[in-house]
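A single protein chain has been omitted; all remaining protein chains appear in their positions.
Per-chain residue numbering starts at 1, and chain names A, B and C are given in the order in which the chains are listed.
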Amino acid sequence: MTSADAPEDASPVSEIGRMTGFSDGVFAIVITLLVIELRVPEHEPGELLPALLGEGPAYVAFLLSFGYVGVIWLNHHALLRLVRGATLALNWINLWLLLGVVVIPFPTTVLASAFAHGGTDGDRRVAVALYALTAAAMSAPWLAFFAYLRRHPALLAGGTSAAHVAAQRTRPVTGMALYLISGALGWLVSPVLGLVGIGVMIVYHALTSEGVRRRRPRRRRRA
Amino acid sequence: MTSADAPEDASPVSEIGRMTGFSDGVFAIVITLLVIELRVPEHEPGELLPALLGEGPAYVAFLLSFGYVGVIWLNHHALLRLVRGATLALNWINLWLLLGVVVIPFPTTVLASAFAHGGTDGDRRVAVALYALTAAAMSAPWLAFFAYLRRHPALLAGGTSAAHVAAQRTRPVTGMALYLISGALGWLVSPVLGLVGIGVMIVYHALTSEGVRRRRPRRRRRA
Amino acid sequence: MTSADAPEDASPVSEIGRMTGFSDGVFAIVITLLVIELRVPEHEPGELLPALLGEGPAYVAFLLSFGYVGVIWLNHHALLRLVRGATLALNWINLWLLLGVVVIPFPTTVLASAFAHGGTDGDRRVAVALYALTAAAMSAPWLAFFAYLRRHPALLAGGTSAAHVAAQRTRPVTGMALYLISGALGWLVSPVLGLVGIGVMIVYHALTSEGVRRRRPRRRRRA
Partner (left out) sequence: MTSADAPEDASPVSEIGRMTGFSDGVFAIVITLLVIELRVPEHEPGELLPALLGEGPAYVAFLLSFGYVGVIWLNHHALLRLVRGATLALNWINLWLLLGVVVIPFPTTVLASAFAHGGTDGDRRVAVALYALTAAAMSAPWLAFFAYLRRHPALLAGGTSAAHVAAQRTRPVTGMALYLISGALGWLVSPVLGLVGIGVMIVYHALTSEGVRRRRPRRRRRA
């Protein structure tokens, strides 16, 4: 791999443009498809209002997923701003990352259905653990992306230091560990506790997408 | 917030490109998904024509939604032309704005089903109020967008005056107020009256997307 | 309208980029959604092959629609290459044009179901007439687009003559007339005859998308 580095570094002529366009397309479709789950509930004539109100959990799930995909898009947006050019390997890592994005609607639906349609406590533990496992697995390609960038500084955009990139690896590592802990809590202790852990992690990623953007990682005022 | 402005203004290196591409993707998908609701109605052999004619309300709802999303896209198009660069906060406001766009198909379907499938007068009041509430809520991020731009003039595109931006805040404020009034009229007085109010507001936003584009807000010839 | 031209011509600062990106998104989604209609047919175990073969008309409808949307995209591609900048009015005309594109899957499904699922001859006449009417209506915004460009030569891309644009109006006019005739033939004489007329028109538009590109309309070698 080390001796193969030279040609890899010699060929990142590939501009970032198409990787960005393709990724944005995937993000846009995923965030829009979420609304398809919202449907007019079956109801007796005159019973539209209570029928709509009864769909509460579905609205919450929709808003959560919208926020989650939005946070990931913002993180991805900041990620690609670190990059000047793409190699084949980076495109593969990006595809792996998008796999996680594309999957999101599935554990979300499982979660919503377990909490809404009278699922048992056991079903809720399963749903929370599945969601946490998916989120933890989703952190892996981010780690790979940062690791690859650190090993190929020629791909970095002007003004991005390798030290800054190295520092960013904290975030997917934290994500992976804490999502797994949240899943274990949800499975073993209480599904609601697991959900709270997941929510905390989404907020953490929302706040640190800012952190990635700042070039001065010493001062942290927002988190 | 005031002392934090400096770093915020120092980092809008982020070009508008990805925000635009992502937004256009969302708009394109929402406007295309609307047709999925149009289906060949179940019918006896030889009864295709009356079956198609019986779907009248679905076609009207499709056309209205297409026009509505189109109007919002034109407004968004004009909005982003005021902007030179994006900060994280502006990206969040844009995501909030897109949330409204993504949601549109849902109240539209509720409205169409309340008016088409023999919903009661009460159901129609609920549907009109839901639509108006959604539309009013959708005005909030536009107000936030203009307010943020006014406080961060460094983000404005060349040739856009802060006064022009400040003047634009009239539109979401008017929208919020009149959509709420339309919803109240639809709920308390008559659903058809509420619908008329909503229709007037869509036409208002269609006409004033023009108003946003003109650099000379003194002369108004179209409205 | 004539005295209002000056400000209209003064403000086409709006680059073509977003109109193009939004349109391409709509085209990409429509052309991809067509495959959703293809599903694994219900079948007895061991009867997959005859079940797949029985779906013949659905495959034909899919291929026809794919080709039709592809032809329109190529025409739209050539159309926007005539243009240097967009006004609000041009954006409206483009939205009107995209309305036609978005609608296509609906008459296609009606056509496929009338011919596949044992529809009567009367149903087939209705389906062919609906398809032809839609296609004829779809020609109107193209005519409006060319007419608008002819009246606003400042919007034309360098190297595009107003005479070239004027000549292009032949195509939507021909389209409107012959689609209507095909629809009348399909309704009054024979649905298959109407279908043939529609097919001829799609091929005509495929061949003349070439015609639009050539700067020398005198020589026609392909058609």
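By definition in this document, contacts are C-beta pairs under 8 Å (C-beta built on N, C-alpha and C of every residue); 3 or more make two chains touch, one makes a residue touch a chain.
Only a predicted model underlies this, so the values are computations on that prediction, with no experimental measurement involved.
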item	value
Touch with the omitted chain, as defined above, among A:21, A:41 or A:57	A:21
Missing-chain contacts mapped onto chain A	4, 7, 11, 13-14, 17-18, 21-22, 24-26, 28-30, 33, 88, 91-92, 95, 98-99, 102-103, 105-106, 109-110, 113-114, 118-120, 122-123, 126-127, 130
Residues of chain C in contact with the chain not shown	20-21, 24-25, 27-29, 31-36, 38-40, 45-49, 52, 63, 66, 70, 73-74, 77, 80-81, 209-210, 213-215, 221
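Definition applied: only the chains that are shown with their structure count from here on.
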item	value
Fitting chain B to chain C on CA atoms, where both chains share a sequence, rotation angle to nearest 5 degrees	90
Interface composition of copies chain A and chain B: same or different, split at half	different
Separation of chain A from chain C, taking each centre as the mean of its C-alpha atoms, in whole Å	38
CA centroid of chain A to CA centroid of chain B, Å	27
Touching two or more other chains - residue numbers and ranges from chain B	21, 25, 28-29, 33
